[in-house]
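A single protein chain has been omitted; all remaining protein chains appear in their positions.
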Amino acid sequence: MSDFPLIFECSRPGRRGVRPPACDVPEQPLGELLPSDLLRDEPPALPEVGELDVVRHFTNLSRRNYGIDTGFYPLGSCTMKYNPRVNEEAASSPGFTQMHPLQPDETAQGCLRVMHELQSWMAEITGFDAATLQPPAGASGELLCLLMIRAYHESRGEGEQRKVVLVPDSAHGTNPASAARAGYTVESVRTAEDGGCDIEDLKAKTGPHVAAMMLTNPTTLGLFEKRSVEMNEILHAAGVQVFCDGANMNALVGVARPGDMGFDCMHLNLHKTFSTPHGGGGPGCGCVGVQKHLEPFLPAPVLSRDGERFFWDYDRPQSVGRVHSFFGNFLMNVRAWAYVRAYGREGLPEIARHAVLNANYIMERIRDEFPPAYDRVCMHECVVTASPLKKHGVRALDVSKRLIDYGFHPPTNYFPLIVPEALMIEPTETESKETLDAFCDALLAIAREAREEPDLLHSAPHHAPVGRLDEAWAARNLDVRWSPGERVASNAE
Amino acid sequence: MSDFPLIFECSRPGRRGVRPPACDVPEQPLGELLPSDLLRDEPPALPEVGELDVVRHFTNLSRRNYGIDTGFYPLGSCTMKYNPRVNEEAASSPGFTQMHPLQPDETAQGCLRVMHELQSWMAEITGFDAATLQPPAGASGELLCLLMIRAYHESRGEGEQRKVVLVPDSAHGTNPASAARAGYTVESVRTAEDGGCDIEDLKAKTGPHVAAMMLTNPTTLGLFEKRSVEMNEILHAAGVQVFCDGANMNALVGVARPGDMGFDCMHLNLHKTFSTPHGGGGPGCGCVGVQKHLEPFLPAPVLSRDGERFFWDYDRPQSVGRVHSFFGNFLMNVRAWAYVRAYGREGLPEIARHAVLNANYIMERIRDEFPPAYDRVCMHECVVTASPLKKHGVRALDVSKRLIDYGFHPPTNYFPLIVPEALMIEPTETESKETLDAFCDALLAIAREAREEPDLLHSAPHHAPVGRLDEAWAARNLDVRWSPGERVASNAE
Amino acid sequence: MSYIPHTEEDRSAMLATIGVESIAELFTDIPEALQLKEPLDVPPALDPHSILATLREYSRQNRSLDEMVSFLGAGVYQHAVPSAVAALIGRGEFLSAYTPYQPEASQGYLQTIYEFQTMICELTGMEVANASMYDGATAAAEAAVMAHGVTGREEIVVSRALHPHYRECIRTYAPAVGCTVVEALWDELEAAIDEQTACVVWQYPDFFGRVLSPSHLVNRAKEVGALTVCAAEPVSLGVLRPPGAFGVDVVVGEGQPLGVPMGYGGPHVGFFCVKKDLVRAIPGRIVGKTHDKDGRRGFAMTLRTREQDIRREKATSNICTNQALMALAATIYMSLLGKHGFREVAEACVRNAHYCAEQLLRIPGVSMLFPDAPFAFEFAVRLPRDAEAVRDALLEQGILAGLPLGRFYDDRKDCLLIAATEVRTRAEMDRFATELAKVVN
Partner (left out) sequence: MSYIPHTEEDRSAMLATIGVESIAELFTDIPEALQLKEPLDVPPALDPHSILATLREYSRQNRSLDEMVSFLGAGVYQHAVPSAVAALIGRGEFLSAYTPYQPEASQGYLQTIYEFQTMICELTGMEVANASMYDGATAAAEAAVMAHGVTGREEIVVSRALHPHYRECIRTYAPAVGCTVVEALWDELEAAIDEQTACVVWQYPDFFGRVLSPSHLVNRAKEVGALTVCAAEPVSLGVLRPPGAFGVDVVVGEGQPLGVPMGYGGPHVGFFCVKKDLVRAIPGRIVGKTHDKDGRRGFAMTLRTREQDIRREKATSNICTNQALMALAATIYMSLLGKHGFREVAEACVRNAHYCAEQLLRIPGVSMLFPDAPFAFEFAVRLPRDAEAVRDALLEQGILAGLPLGRFYDDRKDCLLIAATEVRTRAEMDRFATELAKVVN
């Protein structure tokens, strides 16, 4: 089999694809409209292909890709739940897609209504006083929260003194990275034996030099942080603001609210809990909830309401500024809106209840081969270890690659960093018992293979479009763009 | 690998998919609204599956199917050209999809305008005086034409006398079948040495007992019927009406018009020449053009125009009646409209020119291994024979199955019936030289394989979701619906 | 716009291979006189953006059911269609495939057809369903022609309460093969069946929405050796006793209500079911189960010797291209609703229609056309005024009141056929009653 061609390799000089609208103003050479030293000599070397070439190319590329729509995708911490098709239909309405962000508010009341309702539901669901939909993803929400905390401390004259952010050693990488981006020094807080925060370590590290703590709850170990209220008290006593990483809100929605636990602010990934599609890496859709005292610092503009009229309020003197070109990923808000309305008041808790049920079921079914990292009831995901297979020379990565052969997307592996040979499995509530059983059966079969035929795993996957790729080679021999003439063009795809 | 499960095998009692709108009228038991002996005891045993199950099931089934969007589909006589995506967008507008066929004309002027323009373009393109879009497919158009011819003869008092329809021995199966459906006896006319009609045979069979001749032009041999004008004269002299099967209009569009050749009526398959998608077997989209003398017999209602107002004219006393529940496959008309407008006046002939170029190119490239059935310039398709491979025990069917392994859809085989081991290859104009070359290379490679390793062909395909299927078994052991309990449910797909 | 990928260089190279100088040379078989000298009289080319803009402009000259509250049915029904239907049938592998002549390259489609056949059998209570017909009307006509073929008889007895378009279509198809069509009122239908009868054709629920037991017809037809053909509305079969349970021989119908857009009348999808003993007589494609040499289950078209491409003038029908994509839509729709959801849709339709009738009948001068007949989700009322005038007046209130029956039945110019499906709300029906009351009196 020859390589799957790049679109550039399908290019033929002079071949045309889609025609743009004909320009019907009097013809005038470009050189008369713009100085020639500001014009390019050659058009960009985009491919020259027909429309059918393009449709086939990307159709066939999609067929070389795994998605939730093709099978189970238990990628831990990413909440790969079903993306309802009704949300796609709703968001593709020209009444939304053909809206320009700089239209006068009077002509955008429909968009503003969607956003206003959604932001108030998000505040209600998380238990905060106010919410903004501006952050385009989770990490952006984290950074925003830290910047608001920073502004808050500054507003109280404590900006200079508080230069440290505490982050659990189990935290997601975006937490310390966001802290650094907010200008803070990161200090790591240890995880205790039971998988919760080591309170002694926390106490030792807390103090007037600390600006904030970032706590994921449920934690990235898939465990509810039982001591979060106590922690928040300790932290607040020292004047520390506490940020909740809400990436794991799928375990809590409708059941409990971070706002009730003493957090000062939190971010949400609407692309996780509220099912907006992940699109191969994005778009995400962020949301940040804050308590009253942080409200003045929200990014401008703030969406407000005056009777039946919605408007953008730009008069926000204490705002930290802007974290997006416009108002966030609006078309994702439409989808999240549709998702909340689908479950409604009574239905929302069922999401968390079944997400947790599914995760515990998997944990239980595979525990003999893949023991949980912390042996407790888990929340929406379970973190297990493949360490027992190490004696056969098999690693979590090998198990993951072999799962591809069984038709499953692998779980997250090697995260959280504190769990050796971690497999982080998040089934979500939209998967059926049959699917979970098939997945567990596959994992157990792979464990058997690891003992009996470990090379089968080392060389996996065997039934994927390509075999295991040499990622180290890619980093050493950096090739991040195609160049003409790099390779003889193949004939057809 | 286990079998791909049926949707019924994924069913679990009590599982729910999409919820219908809630009914908000006062609750009343069905038994009070309808007599209980007219109610069913059990709801129909549809599958009980979740929405995600359904999305995955049909997504993965689609991945087990070949389409133009995945690769070259040179199925002769079917004109498998690219189906432009803009046409899909146009036809999916709620302004068209949400139209009820029995709305008053005043509320459907947009639909009527589309249809009126399209039917007048079709009359112009084919060279007829009038056209109707009512037939939902080609065969329906054939039948309609014969019924109009019948009514015409009856109107002239020749209905009783003319009971025979002449059909070339190379004709598509729908021709004789339609003739039978129109109540006619079929007589076959021989094909001459050059692939055209045997004029002597035609003369011998023509007479006052003949109602019509059905002629495909270009013929199903992919050849232009050079003697069609002469034939039409002979036939007309005997009072015979001549129908043109327009399935092969892709060879003529913009270049020549059957109406100018003396035909009395013709059908078109808009799903061929005018690119409406074939959808795995349908919908088709028919169209029939007639000369003035047949106009009174068109199916009612006839779409008419009064200044800027369009309306359905039901007052058609001589109409043959109705061949569709409503007005034909309207949403397909929208697509065909978009297609005509895309090429426009100047562009239409390019379709035929390139379709013919492509077919001749293939014929030339493979002629050493697969000689043409008639060694002449072909039109939009070439009919070649795999007979030379017979000495290696290889048949056209084996070649076809092996093509699947090379990533191509097989051509039509064993049609026309008069060509032994026929491979009927219709590339269409939307395929590039590179694709044609890859296909020809594959055919030539297969011919080599036939000599060197014929078993590879006998057992092909090897790289399809299933191996060669036992079709004879299926006919002997008729199983045309799933029954509960037929097979232990598999676990997941 | 053009979808032709050829470059000038491609053309030259190809012509060189063929051994001609120009494309025109490939057309020399067409007599010079027949070759067009002038471009056709069609408009000039448009780019895709302008095509969409123009069609958007045209569609604005329509008033779609999205913009009105509609009670129009009469064979085509507005239902809530789950978004996944369009998304899935729009996948290129489905949309751009054709008839699965090569089963190994078409397993996806073949399996969906097998599933379609099964579901249609479940709805209708029949043993065999084909892979689809053009629509309800032609399916009914094909059934009549089949009955003629099977029985050798020439009389087709048709209920006057069968959809007028279906009757027209039967009158188009059947006489051509030598049959006579006899129409009779429902109450006189049984009496019209005799030893000359090839089949009797009726509708269930009938054109007026009535749900009437066909047992007497089935009995009478059995007695005289005629076939029974029932045209059934599929969604109502979510709650109604299926025709198969009455012993009907042939069930046909229009599948549009099963998730297919109204689309101003098409593409829709006909279905065609029979008892097992008629399987070799039916028109159209059938998919059957089989296996490959390794015993893997697979599907393929079967009983192909019935079909035109093999049997030619002896084929059971001339149908070739069918409505597979719409059959797929129906299959996905039924899967998404599932056993319980589907029943709920049917039940909501029945409850809404009864509520609606109740409200309308409160209006003085409005009465049921058939006061004693049970109905499912459609019913006909008699008004104190011309029904077309009433319909037009209500249009101005944004209400599409239903179908005036005058065009189909001369003596029913004051009658309106009204449908209410699950998409209608109580408030909408209340408003309909209020506005109708204003208009009729």
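Which chain is which? They are A, B and C, in the order written, and residues in each are numbered from 1.
Keep in mind that, in the parts below, a residue touches a chain if its C-beta (ideal position, glycine included) is under 8 Å from a C-beta of that chain, and two chains touch if they have at least 3 such contacts.
Please read all numbers here as calculations on a predicted model, not as lab measurements.
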Among the chains included here, which ones are touched by the excluded chain in the whole complex? A, B, C
From the listed residues A:Glu200, A:Glu233 or A:Asp470, report the one that touches the chain absent from this view. A:Asp470
Would you indicate which residue among A:Ala137, A:Met231 or A:Cys244 is in contact with the undisplayed chain? A:Ala137
Just the residue numbers, please: which parts of chain C touch the chain that's not shown? 47-49, 52, 56, 66, 80, 82-83, 87, 90-92, 423
Contact with the hidden chain only, please: which chain B residues? 12-16, 18-22, 49-53, 55, 59, 84-86, 88-89
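Just so it is clear, only the chains that are shown with their structure count from here on.
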Whole-Å distance, chain A centre to chain C centre, using C-alpha means? 45
Centre-of-Cα separation between chain B and chain A, whole angstrom: 47
Whole-Å gap between the CA centroids of chain B and chain C: 19
Quick check: what residues of chain A touch more than one other chain, meaning two or more? 12, 15, 50-53, 55, 59, 84-85
Can you tell me which residues of chain C touch two or more of the remaining chains? 1-6, 10, 48, 82, 84, 86-87, 92-93
